[in-house]
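Note that one protein chain of the assembly has been removed; the remaining protein chains are unaltered in position.
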Amino acid sequence: MSTKTLLATAVTATVLMGPALAMAEMRIGITQNNVGVDSYQTTYESAFIAAAEANDEVRAVVLDAGGDVARQIAQVDSLIQQEVDAIIIWPTNGEAVIPAVRRAHNAGIPVVVTNSNIAEQGFDFIRSFSGPDNVTQGSRSAEIMCDKFKDMGIENEAKVVQISGQPGYTTAIERAAGFEDRLPEVCPNVELMETQPGDWNRERSQQVMEAFLTKYDDIDGVYSGDDNMGVGALNAARAADRDGIIFVGATNFSVGYDAMAEGEYWGSIYQSPVDDAEAALQTAIDILEGKEVPFLNYFDTPKITQDNMDEFTRPVF
Amino acid sequence: MTQSTPALRLEGIVKEFPGVKALDNVSLSVMAGEVHALMGENGAGKSTLMKVLGGIYQPDAGTIYVAETPVVMSNPLDAKNKGIVFIHQELSLAEELSVAENVYLGELPRKSVGRVDWKTLYEKTDEILRRLKVSFNARTRVGDLSIANQQMVEIARALTVDAKAVIFDEPTASLTDAEKLVLFEVIDDLKSQGVGIVYISHRMEEIFKITDRVSVLRDGQYQDSVLTADTSEEAITRMMIGRNLDLSRAPVSHELGEVAIEVKDLSCGASFQNVSFKVRCGEVLGFYGLVGAGRTEIAETLFGLRQPSSGTILLDGKETVISSPAIAIREGISLVPEDRKTQGLVLGMNCRDNMTLPQIDDMKAGPFVSDGAEVALFDLYRDRLDIRTPGWRQTVGNLSGGNQQKIVIGKWLSMHPKVLIVDEPTRGIDVGSKSEIHKLIRELAASGYAVIVISSEMPEVLHVADRIVAMYSGEIIKTFTSDDVTEDNLIQAISGIKPK
Amino acid sequence: MNSEFIKRNLSTSAIWLFIVVELIFFSVAGQYLSLTDVAFMDGGNMLLLLKQSAPIGIIAVGMTIVMVNGNIDLSVGAIFAMAGIILLDSLSWSIFSGIGDWVIVVSVLLALTTGVLLGALNGLIVWKTGVDAFIVTLGSMLGYRGLVFMFNGENPTSNLNWTLVDLAEARFLGVHTATWVFGLTVLIVWLITRYTVHGRNAYAIGDNRNAAVNAGIRVGPHMLINFALIGFLAALSAVVFYAGSGSVNPNDGMLYELWVITAVVLGGTKLAGGSGSIIGTLGGVIAIQLLRTGLGYIGADTSTVNLVLGLILIVVLFIDRQLNVKGAQELKV
Partner (left out) sequence: MANLARKRILTVMGNQGILIAFVVFMVIFALASPKFLSLDNLQSVVRSSAILGVMALGVTFVVISGNLDLSVGSMMSFSTIVVLDLHDKLGPSLAIPTMYLMTLGLGGTIGFLVGYLRLNSLIVTLGMLSAIHGLTLTYSGGKNMDIDDKAGTWFSFFGQGEILGLPVPIILFVALAAFLGVLLAKTPFGRKVYAVGGNSTAASFSGIPRARTVFTCYLISAFCVATAGLIQASRSMGSQNTVGQGLELEVLAAVILGGASLLGGSGTVLKTVIGVLILGFIQNGLLLIGWPFYIQYVITWIIIILAVWLDISVKRGKFWATI
């Protein structure tokens, strides 16, 4: 017992004599969705850390929820507890984090949502969303696909399937909605036969595509919620020797870029995790510095296809 | 002591399993205040009968009367509440729980909302423990008790209810002599309270010491009941197996060869100290002592399962370090272990695979196991040891104890060892198979093996061994030869009294 | 006997020693590595830690009694998700529309009932078929997850009820609702294991099943009760958690069984059954959460957390084994 007290005293002493407090800095905490699940998030993380280190005013606390909602909520609470100045959140689930975001809001900490938005009920509690406009991305993908079908002259008979991102994830929902709404507008006769989730996972997407290929003898186009899944689908088609399918994705990954270069993959949406990360950090800094920021702070994500890919550098992720 | 009314009466009990009639119209009476021995070879139906009495099996026909009232018992607790208490041969205690919880296992005294009434529990248990004159109390954790004390906990359970009949199944298997005496006092005590006692044991000397009557089962059928005072070992054995048995001491009948194994000042921690002995080819050396005297540990050390802390082992005169069973086997030492089911056999494997297991690496044709060689080896030893099995594909777990033991012996004989160590060769084996195994051990010695037999049964060592090492508490007290061995000497030696 | 006693107490109190080591380590390391000015052992931080350990902790308490009983339950994660779905979905069922916020009470009861039923189904199968609990619950881990998906496809089930959220965020005496529930769960289940006939019989069954059967203890019903209890606690954990989050993803709770088992084993419960304590489990749960929070506090990433947790589990097992070997006298089998 006495040993314990002694230790506790020693610890308290160490705490009190700790490094001098630097009050002038902005302490910004970020909780990411799932670093390590794909390269986009990993690149985002390193870009974020690099951007934070480049700025002397900023000290960043970088956390990763590992895809687990519970852990993310715990991390938000920890950040509130640690009295950071601003919280950036890349939600694992657009709805489940709302109460945690409200707690931050109630504690007077401004919250910036990055990459994938939270549900509308939570809009009152965040200061800004910084990230891509995923509905527009979905629309653009539909346009890319439709244009290609027109080139090929099959815009009146083409049949497509969709491999969506993780169910319940705002990005996935928005991209699918954008694609599904826009496709009939530009190509009214193209039939979207089926949508199955690929969970942002290449292997899962490959399995889904294998099933599609067995089930449907005629598939002209595949829209995937990101290139990682798109390449999974492409692998399945390759293995089954099914040529001539138009693959369109989003979030252009280097694998997608390479497949485009080889002429096997048609198009995607160019979205840089570096831009994404830097935009999020800048938004938070702007808020802390009292600048006016738009509520929906989109960064531009242009179309990329085999035709214009030379204009873009190969993605690093 | 009234012997007029039966405490327990069975009438026409029949129990059938698919293909076997385990109990065939068994009728039996156990009087109040009587100690009634129930005997029979393994497979004679004793354990089935006990399970029927204990409420584990339901009889297909027949009636059980407790104090002349017909009862139907649906489970063990039901049986206990109806006055039949069963004390198991294998310890069935929960080691992490206290003595009290074990004594009242299944019927802890309750208070409101399902709470345990600890006060009553401890009081009642301590009261029972006082009757048993034990040194521990109700709160002791059972896992901290010695095996013998654990057995006393088991017995304490019988005293928790107002039992009409108590069934003891081989209760002395792991008790010291002193503990046995306490047990016999308890039995006497129960007896004087008018409880009917069923006493199951293979140990003749106990039967004659404490029982009033003996009933015998054979092949699921009731044979006869006789007053213990009016019968003899031979008569009971005859009833059990239907023929005569030779239990006399076998003389040394052949020339002894070279010293096969010599042990000098061998010690292993607290298990045994400074043990020295030698065994010649053609000789049977018996190790006699109580459980825990260190006999099994010596065997396990010779077989490479334990690391000796000091001392040397010489094989054919050469000092040898035996650090694993594989080395022991290579050096020609074989061990038929104490516990057939957990140490001797892989019960789920077939007969042949069990027998060829130690030499499976040598049964190859190319890289594969040679089926033909294996079957040939099995057939050879099946015939030689007279193992009764439908075929080599039979799962070993389905064989009788005697046949299982023969498989274990065959497993080692087929390796042609120089030294064969047999630990408790006939534990739990019926009388008929017992004598066959004894005969086999003698024959093996005669054909030149050096054999070490470890046993807790005096008749067994007297019968098979040329010389007998008496052990007590990890030390060799004395090595007897046929010239100086007597039952009295042996008993004194294993109780720690050094003969002059 | 004395050294036995010491060893036994050492192995049960080892987890608390480990917690003290963690506290010291993170407090000191935090001085150099942490980016915040709040001390690790800050009161608020510690309260938060308890709150955060509640969801896993509540289930771990149930897992302790199931494992003491000699079984295991791998389906708790799926039960957790299913109870969460029932909780949130039933809030908006039209039959309850007339009762205002009282619907919360009804929904909580429905969720808890769901947990009890799913747990009891496991127990019933284990009891009646005699199939090993590991296999039964490995099966129902898949099967219940299938039911979760069948409810709403792959879409999340969401229902943000602010009254419910406020209840979840409330504090009584400065302590979060989740912590109160966790604490009460620990206390009640500890009382059950120490002082009730059912609790003692659960130990007896796990320790020596044959003995229990021979003593007339009805093994099956006891196991059924314990599976129903862990089902209830998995649902309770879901209520505590989803009340504060308002949305269930059909994949939620996956791998919870592994974290729960890790916590229980760290707390000293034996896989073989018959031995273990609720208080030890409490220590195991806190130790894991400390490690998670602490590693986050000093800025370690996910990969380190996984690596460290996995290795610690193995090291603890190794130490436990060393404490329990009988040295040179042990048979080399």
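Think of it as A, B and C in the order they're written, each chain with its own count starting at 1.
The rule is simple: a contact is a pair of C-beta atoms (placed from the backbone, for glycine too) under 8 Å apart; a residue touches a chain by one contact, two chains touch by 3 or more.
Here the structure is a predicted model, which is why all the values come from computation and not from measurement.
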| item | value |
| --- | --- |
| Partners of the unshown chain among those that are drawn | A, B, C |
| Which residue of C:Leu142, C:Ile188 or C:Leu323 touches the chain not shown here | C:Leu142 |
| Among C:Leu167, C:Leu191 or C:Met254, residue touching the chain not depicted | C:Met254 |
| Sole residue of B:Pro59, B:Gly196 or B:Gly344 that reaches the chain not shown, by the stated touch rule | B:Gly344 |
| Interface with the unshown chain - residue positions in subunit A | 35-39, 41-43, 45, 201-203, 206-207, 210-211, 214-215, 228, 231-232, 235, 238-240, 253-255, 258, 262, 317 |
| Missing-partner contacts on subunit C, residue numbers | 74, 125, 127-132, 134-136, 138-147, 149-150, 153-154, 213, 218-220, 223, 254, 258, 261-262, 265, 271, 301-314, 317-318, 321, 332-333 |
| On subunit B, residues whose C-beta touches the chain left out of the figure | 18-19, 303, 305, 324-326, 328-329, 335, 337, 342-349, 353, 357-358, 360-361, 363-364, 367-369, 411 |
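The criterion applied here is as follows: only the chains that are shown with their structure count from here on.
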| item | value |
| --- | --- |
| Pairwise touch network: line, ring, star, complete, or other | line |
| Remotest chain, subunit A as reference, centres from CA atoms | B |
| Where subunit A and subunit B are represented by their mean Cα positions, the distance between them in whole Å | 71 |
| Where subunit B and subunit C are represented by their mean Cα positions, the distance between them in whole Å | 44 |
| Approximate Å spacing (C-alpha centroids) for the pair subunit A, subunit C | 32 |
| Touching two or more other chains - residues of subunit A | none |
| Subunit B - residues contacting subunit C, complex | 54, 56, 75-78, 80, 86, 88, 90, 92-97, 101-102, 105-108, 110, 113-116, 118, 144, 157, 268-271, 300, 304-307, 309, 324 |
| Subunit C - residues contacting subunit B, complex | 1, 4-5, 195-198, 200-201, 203-204, 207-208, 210-218, 274-275, 327-329, 331-333 |
| Complex contacts: residues of subunit C adjacent to subunit A | 20, 23-24, 27-28, 31-32, 35-42, 44-45, 48, 51-52, 55, 153-156, 158, 160, 165, 168-169, 241, 244-250, 252, 292-293, 296-297, 299, 301-303 |
